[in-house]
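One structure coming up, written as structure tokens, with questions to follow.
Only a single protein chain was left out; the remaining protein chains are all shown in position.
Right after this comes chain A.
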Amino acid sequence: MPSETTTHLRLAINGQLREVDVDNRTTLLDLLREQLALTGTKKGCDHGQCGACTVLLDGERALSCLRLAVTLTDEEVTTIEGLCGPQGQLSALQVSFVAHDALQCGYCTPGQVCSAVGALREAGRGWPSRVTPGLAHDVDPDTLSRVEIAERLSGNLCRCGAYPRIVDAVRAVLRTGDTATPPTQAETETGEQSR
């Protein structure tokens, strides 16, 4: 029940309107996992240091462990579950992660995928990174180097050390322009065959 330190929220999460009462201390991460049963988003460090909890807010990558749920207004929240199609079809980036063996234990993977979706969107605006030569010019998102991708994903740690394959997986989808929407069955099969 709402009180002085709780708040009633109406949130758009993965295309659905969800209404919840939250203690103001609740992070978006804990709301997703503990109250909304969206456990795809993982809790790693819970202090903004590992990236496992990365979700998308209006398409921008965000750390759900550092975002108090009460501060959300009209942002559309997309979690790893929301990147799949209605029948659970994986998105192109997810397929690419599978195709490139871009994971071992998989705990960081939802955060890696959401972060990559956001990173590619940022590159699509021409935003440079720390390793981009010449900050005055926009980057070409289709030709991001391995170093560029690694730098842009540096906020996502992988204790299994799958970094080279994560970079492979992201590079593979650079030219498709389709990083967030589910693939067709044929695309899925192609991804599988490329292993």
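A few remarks follow.
Throughout what follows, a contact is a pair of C-beta atoms (placed from the backbone, for glycine too) under 8 Å apart; a residue touches a chain by one contact, two chains touch by 3 or more; residues count from 1.
One rule holds for everything that comes next: contacts and distances are computed from a predicted model.
Missing chain, UniProt protein name: "Xanthine dehydrogenase YagS FAD-binding subunit", from among "Tripartite tricarboxylate transporter permease", "Sulfoxide reductase catalytic subunit YedY", "Cholesterol oxidase" or "Xanthine dehydrogenase YagS FAD-binding subunit". Across A:T39, A:Q89, A:Q104 or A:S154, the residue that sits in touch with the chain not pictured is A:S154. Considering the full assembly, A:A62 is the residue among A:L11, A:L31 or A:A62 that touches the omitted chain.
Contact residues of chain A toward the unshown chain are 4-5, 7, 23-25, 27, 46-48, 51, 54, 60-63, 65-68, 70-71, 73, 115, 118-119, 122, 125-131, 133-136, 138, 146-147, 149-156, 163-164, 166-167.
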